[in-house]
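Note that one protein chain of the assembly has been removed; the remaining protein chains are unaltered in position.
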Amino acid sequence: MPFVRAHIRRGESRQYRQAILDNVYQALRETFNVPEEDQFMVVDEYDPDNFIFSKSYMNIARSDKFVLLQLTVSNTRSVEQKKALYLRIVERLAEQPGIRAEDIFINLVEVEKENWSFGHGLAQYAQ
Amino acid sequence: MPFVRAHIRRGESRQYRQAILDNVYQALRETFNVPEEDQFMVVDEYDPDNFIFSKSYMNIARSDKFVLLQLTVSNTRSVEQKKALYLRIVERLAEQPGIRAEDIFINLVEVEKENWSFGHGLAQYAQ
Partner (left out) sequence: MPFVRAHIRRGESRQYRQAILDNVYQALRETFNVPEEDQFMVVDEYDPDNFIFSKSYMNIARSDKFVLLQLTVSNTRSVEQKKALYLRIVERLAEQPGIRAEDIFINLVEVEKENWSFGHGLAQYAQ
């Protein structure tokens, strides 16, 4: 059920963008118990003047490869799981497509389980 | 106050996109007690490689007409109202513009009532 939105600079290859999505999905599978096939994601590409990010906040040196990930997820994970997710995303994106740990920003938006409908107008996760 | 974001494949007609927005608005009016004229919506159109969705998750066969709706709303609705909203959106979009029930994904993000300002810098819904 996570819905993932990746924000990046315009101009990266299809393979690069695909690698971001695939590895975020795999990190969610590994740390957030996301079921197989549960993959719903978009990439928003920005020209530089529509994508502003601090190049130094928290003494982290960000570059033009900066990726801002906003993940909407159910509110069922512990703080430890969240920390594990962040680390796993960073590890995986370092390998493919090769993004520095400094360039990965992650934000989780949490919602109730009944706040999802995967089709047919049903609330498949409601109790 | 709902803020609706519809994510679709690029290339649908203006009438098609208008029908999505109008019918989601009407479904909100019918099930979530949304006031008349309270309509704030965007459509984000995607090329295929920036819009990834499972074609089989939960045994639901999704097609290229897939629509992902993310609705930010106040946290004042019951689970029953949410279920009614999902069904009504699916019923309405089946009629106009003619979208299969399998192709409609809905996610609600809930916020406090004071988290909205409709103009003039006022929190019109705050108690």
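First chain written, first letter: the chains are A and B, and each begins at residue 1.
In the analysis below, a residue touches a chain if its C-beta (ideal position, glycine included) is under 8 Å from a C-beta of that chain, and two chains touch if they have at least 3 such contacts.
Note that this is a predicted model, so its numbers are computed, not measured.
Enquirer: Kindly state which of the options B:63, B:76 or B:124 is in contact with the chain not pictured.
Expert: In the full complex, the listed residue that touches the missing chain is B:124.
Enquirer: Please identify, in ascending order, the residues of chain B that touch the omitted chain?
Expert: Touch with the absent chain occurs at residues 3, 14, 17-18, 21, 35, 37-45, 72, 109, 111-112, 114-124, 126.
Enquirer: Extract the touching residues of chain A with respect to the undisplayed chain.
Expert: Considering the whole complex, chain A reaches the absent chain at 7, 44, 46, 49-54, 56-58, 60, 62, 68, 70, 79, 82-83, 86-91, 101-110.
FYI, only the chains that are shown with their structure count from here on.
Enquirer: With centres defined as the mean C-alpha position, give me the chain A-chain B separation in Å.
Expert: 21
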